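Every protein chain except one is present and positioned as in the full complex.
Here is subunit A:
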Amino acid sequence: MTKPLSSPRRLPSSRGDGTFRAIVIGLSVVIILVFVLSVLLLARDSVPALQHFGLGFLTRTAWNPVTGNFGAAPMIAGTLVTSFAALIISVPLALASAIFVAEYAPKWLAGPVSYLVELLAAVPSVVYGLWALFALKPLIQAFQLSLYTRFPDLATRCSELHANNQNSFSCFFFPEAPVGLGLALAIIILTIMILPYTASVARDVIRLVPGDQREAMYALGATKWEVIRLAILPYARAGITGGVILALGRALGETLAVAMVIGNVPEFAKTIWGNTATMSSMIALQFGDAQATLHRSSIITLGLLLFVVSVIVNYGARLLIARLTPKGIQ
């Protein structure tokens, strides 16, 4: 910049370029800093809990703020069970809607339907929670009550078993009490919430399947369903898998809707209807009240765990989608 004679015409422009670059790159580095800082802060605040309980924190089942005894196992189980159950239910539904929009619907219908599916992703978590609490919970309660009146023998047997902390296959599906809240309601609401993520990725990759693939199958005399099953779905499989993993990432971190309906008891659920907690629901509900260092640190360790898992899951999903969508390579 101090050589005006050698390149007089480049001087003002290159100085502006330098400043502009510095601003743009500086602000972009902020993004990296946010990430690094998050990891460092969460790790630092997790130290007391990890020091006290060791890695056994992950497998311990107790969670008692009064006695200062903390373990993450019930919350890890709650997160995994709700997320995977929601995933299993939502994938076929999401695929159905994606196939419908891409292959079956006439043009005038495809647009509105995919718009509605995308709006499902725009509904805030708390609104899902409110709806679940006021509209779905009474229905679940009524259903649970009808189980009691329809199967009185099972009700007596299961209440004895549950009182003794035992279980059996049939009692696993029988509610302990007709409270409505619990695992089942959380799974239903999560299913609805993650549907649009799988659906929109699946729709996009199905649309990327080249037309000749379809035409070749039709030319062989295949029916529409055969074309979808044998030509389209295999071709789009990797991209769809990416969408499913993305939805899994959403499900793992979903907080308030689940916190509002799962009951938030830091224990394993005894039945499919039972009350339990997820990592994120526990953070949401206990962090504000956590006074003791160990309690607070245990909650932040749940946050760190959630952070690490989301990074891995999302990175994996993005890799899959990025590698497979551009030109639909195999």
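Just so it is clear, contacts are C-beta pairs under 8 Å (C-beta built on N, C-alpha and C of every residue); 3 or more make two chains touch, one makes a residue touch a chain; residues count from 1.
The rule is short, and it goes like this: contacts and distances are computed from a predicted model.
Asks: Quick one: find the hidden chain's UniProt protein name among "Phenol hydroxylase", "Carbohydrate ABC transporter membrane protein 1 (CUT1 family)", "Nitric-oxide reductase" or "Phosphate transport system permease protein PstA".
Replies: "Phosphate transport system permease protein PstA"
Asks: Using the document's definition of touch, tell me which of A:Pro48, A:Pro74 or A:Gly129 contacts the absent chain.
Replies: A:Gly129
Asks: Can you work out which residue in A:Val81, A:Ala199 or A:Leu320 touches the chain that's missing from view?
Replies: If we include the chain that is not displayed, A:Ala199 is the one touching it.
Asks: Considering the whole complex rather than only what is displayed, give the residues of subunit A touching the chain that is not shown.
Replies: Those residues of subunit A that touch the unshown chain are 12-14, 16-17, 19-21, 23-32, 34-35, 37-38, 41-42, 44-45, 92-97, 99-101, 104, 113, 115-117, 119-120, 122-131, 133-135, 192, 195, 199, 220-226, 228, 230, 246, 249-250, 252-256, 260, 280, 283-284, 287-288, 300, 303, 306-307, 310-311, 313-315, 317-318.
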